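The structure appears right after this line, and notes come after that.
The complex is shown incomplete by one protein chain, all other protein chains being positioned as in the whole.
As written, the chain order gives the labels A and B, with residue 1 at the start of each chain.
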Amino acid sequence: MSERDVDKPAFEMRQVSKVYPGTIAVDKVDFDVFPGEVHALIGENGAGKTTLMSIISGSFDDYTGDIFINGNKVSLRSPAQAKKNGIEMIYQDLSLALPISVAENVLVGRLPRKGIFIDKEKMVSETFDNLSKVGLEHIDPMIPIEDISQHEAQLVEIAKAMGNNPSILVMDEPTSALSQEEVERLFDIIDSLRKMGLAIVYISHHLPEIFKIADRVTVLRDGHRIDTKKINDVTQEELVQMMVGKSVTEFYRHDIFSGEKVRLKVEKLTRYGFFHDVSFHACEGEILGIGGLSGAGRSELARVLVALDKRDKGRIVLDGKEIKSRNMAQALDEGFAYLSENRKTEGLATRLSIRDNILSALVPRLSKNGVYDKEKGDPVLMKLIEELSIYPPDPNREVSNLSGGNQQKVLMAKWIAVEPKVLILDEPTRGVDIGAKVIIHNAIEALAKEGRTIILISSDLPELVSLSHRVMIMRQGHFIKEMQKAECTEESVLLAANGEGV
Amino acid sequence: MSELEQKKTDLRSVSQTWFSKKLNVAGIYGIVALFILLGIFLQLLGVINNFMTTSNMLNIVDAVSMLGIVALGLAFVTYSGHFADLSIPTTMALTGIVAVQMLQFGFFAAIVSAFIVGTIIGLINAFAIGKLKVNPVIWTLALNYMTLGVIRVIWANKQIYPDMIASSERAVELFDNIYRLRFFNKIAFPMIMLIVLFFLFHFVMSKSKFGIQLKITGAAKKSAEYSGINVERVIGAAFVISALTATLGGLTITSLSRVGAWYNGAGYDFKAVTAIVIGGMTLAGGRGSIIGVLGGVLVIGLMNNLMTLLGVGTFSQDMIRGIIFIIVVGINAKTLRTMGRDDA
Partner (left out) sequence: MMHNKIINKKLLSLGDRYRIYVLLVLVFAVMTLFAPHFFNAWNLTSIMKTVAMNGTVAIGFTIILIVGQLDLSIGTIITFAAVIGLGLKEAVGYGVSVPLAIIAGGLIGLINGLLVAKVKINSFIVTLGMLTALQGAIYTITGGNTIAVTDDQAFAISDWLQHQIVPTLTPRVVIAIVLVISFSVFLRRTRTGRNFFMVGGNSKTAWLAGVDSDKYTIVAFVISGVMAAIGGILFAMESAAATLNLGTNSLMYVLSATIIGGTSMAGGKGGVFRSFIAVLTLTTLYNGIVLLGLGNEVQIFISGVILASVIFYEAFVEYRHDKIVGQRTELLKELEIVR
């Protein structure tokens, strides 16, 4: 500790602010990170983490305040300036160019040259070196990004940032698309980078991760810095309290599900190469959780259930009737609904109003003889806006102008509005703040109480464990375990999802 | 915060209220009013004559009614987020030629077969773009060439004339009247078609189930698919509508020129897109209205009329039209951006 007092911080910001039209996203924040340190940055959605990170990356030319690197005042007003100062970013939403080769993505901006021409041999070998650091030796550097999988792409993103030999590395939720093994490997890499003297800023929602990897932690709330603590001096509960601003008691629920009227029966459902021979049943009023790592085939299963993809084999029986829908419209008529995980591209039409979005799946039902009755949807629309406290409660507001949490509530409202028999929720609270999360959770429980069957796909373990009446574990395309409420804990689910203790 | 920024904030927080929607539409009619005022002003100055007369006003609408018919249908394609249907020119030519050829079996056979051909072209586009999801611009361009090839292979570069083919004088007269029929000696039949289509399409785009689904599809295709909207069918329908109005346009232009030829309809694709875009419909899809498109058509009509009255040559008119087009669209894009809608 004493040596750190002598050391200068590798990166320091003093009284930095950034104003968006209408809001102050970051308000006079101090933040520093020392060489050889992992400094975690946490906060709810909208707390200003992303804005702060964008400032570090040089994405804004209009921030105020001072930034120092190794004690020297610098100006970070373009990504190029940030790069020049040894800052590298790892983004959550991938910043790779899909039609371009892996090699060019990894080495973007610094392709090796021989004279004025690019040195292809060196390009391939350098890429290979970088890829092998993150365990991607098997990937051909010359194939385009669009031909590799999502989680491989996430690792390429990391390889790309590290390949620039940064002195300051900023990571935004780097584990969101990774499996457990890959997370472990990433943490090993971070650890070795720390030993090499890199200064690392680690942004995450995931508190257990932070306790595993960080040295210090800074909490942001509403654009202000609340506090900075050494990780050993603070508990998870204290951090949550700082993030939320008030003490929250974890909302574990213990009601045992007692219904037994089977609503949905799935037998040997298969889509080749994605999931094989999946069988399960779900009752009226039951919340059936599906746990597993990303890439286990959970979303693919959901897509087949609502006929967005074709099944290769198997039966789906709803209320005793075999379902053979050929597209989502038919599945919707049969009583299925699917809240997909990617709200911006698959869920919402962000350029349209709250009204258009909430009623979008209801259009056929609100129409008679091909004529759409605009007024007919109003009662349900206003009711849902109120029930889910969508803010602002103005149905004509364009969705792109809402906060992430409110966008997610709009998406939830859209699927509640269709009154499905079976509602499949795929990461219903990903990336939303705690307030919105509680509202969405309450809505899910209310739907189950009404007798609807909920299939809950979630990587948020507390959410999965506390909401579900029963949890099925999916791993590498198979259902490997069924767990009743009593045996469900975050630990047991995580172990099972990783293939242990089965 | 500077005053400017303050202003931006206020605009951004404006919701899509009744008022702001009307304002958007008003924008294009503001330009219409501006051109009319300009015309009156020039007439008062004595630079031009006969601008503010009933017959000139009717002339203006009459001159653009064919373009208007085509643009109103094409607007559905633009609204669906698929830019434009560049197969319109040869659709117009082919349906016209087929109609003339079929006049040998009478007027109704001619009309029906033109619409059958138009529907087939629309369905081909619907299949390729809706179902196979190919790029609409290059696909319709390719189809335009194939259709052109078909016309020129079958009719071997010959032009065909209604009066040489038709079964009877009566059929020729009926066909000629598609363009020439006048109500009360003043109001032309194409103008009637334009007005009817305007009300019909306005209703379809803003009030029908299909229109609402088309809007969602245009604004966010994938989300629409996930909402249970049959996007393939919705997009396909937009292209069929476009082909059908192109057929109406084709019949009218062939009736006007009294000759079926491969070059009938040339340029109508781009002219119609110009009207649509001036009318405030963005290529990003899901935004704009039929009212706006009609406004765009009227602006073009007024512009042409004023330039002609001023004695500007046809070719210079093209040039000025192109420049005004870019300016209007540029202003539109800027306004949308300051309002926080970066989708022009």
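Just so it is clear, a residue touches a chain if its C-beta (ideal position, glycine included) is under 8 Å from a C-beta of that chain, and two chains touch if they have at least 3 such contacts.
Small disclaimer: the values here were computed from a predicted structure and weren't measured.
Trainee: Consider the whole complex, including the chain that is not shown, and state which of A:276, A:397, A:414 or A:430 touches that chain.
Mentor: Answering carefully, the residue with contact to the hidden chain is A:276.
Trainee: May I ask which residue of A:19, A:111 or A:317 touches the chain that does not appear here?
Mentor: A:111
Trainee: Out of B:138, B:164 or B:310, which touches the unshown chain?
Mentor: Answering carefully, the residue with contact to the hidden chain is B:138.
Trainee: If you put the missing chain back, which residues of chain B would it touch?
Mentor: Within chain B, the residues touching the omitted chain are 83-84, 128, 132-135, 137-139, 141-153, 156-157, 270, 273-274, 277, 283-284, 313-323, 325-326, 329-330, 333-334, 337, 342, 344.
Trainee: Write the list of chain A residues that the hidden chain touches.
Mentor: That gives, for chain A, the contact residues 57, 78-80, 83, 89, 95-100, 104-105, 108-109, 111, 113, 116-118, 146-147, 149-150, 272-276, 295, 297, 300, 476-477.
Criterion: only the chains that are shown with their structure count from here on.
Trainee: Centroid from C-alpha atoms only, then distance chain A to chain B, rounded to Å. What do you get?
Mentor: Computed value for the inter-centroid distance: 44 Å.
Trainee: With touch defined as at the start, can you tell me which chain A residues reach chain B in the complex?
Mentor: On the chain A side, the touching residues are 19, 21-22, 308, 327-329, 331-332, 338, 340, 345-353, 356, 360-361, 363-364, 367, 370-372, 374, 392, 394, 396-398, 400-401, 414.
Trainee: Can you list the chain B residues touching chain A in their complex?
Mentor: Residues 1, 5, 8-9, 12-13, 15-18, 207-213, 215-216, 219-220, 222-230, 284, 286-287, 340-341, 343.
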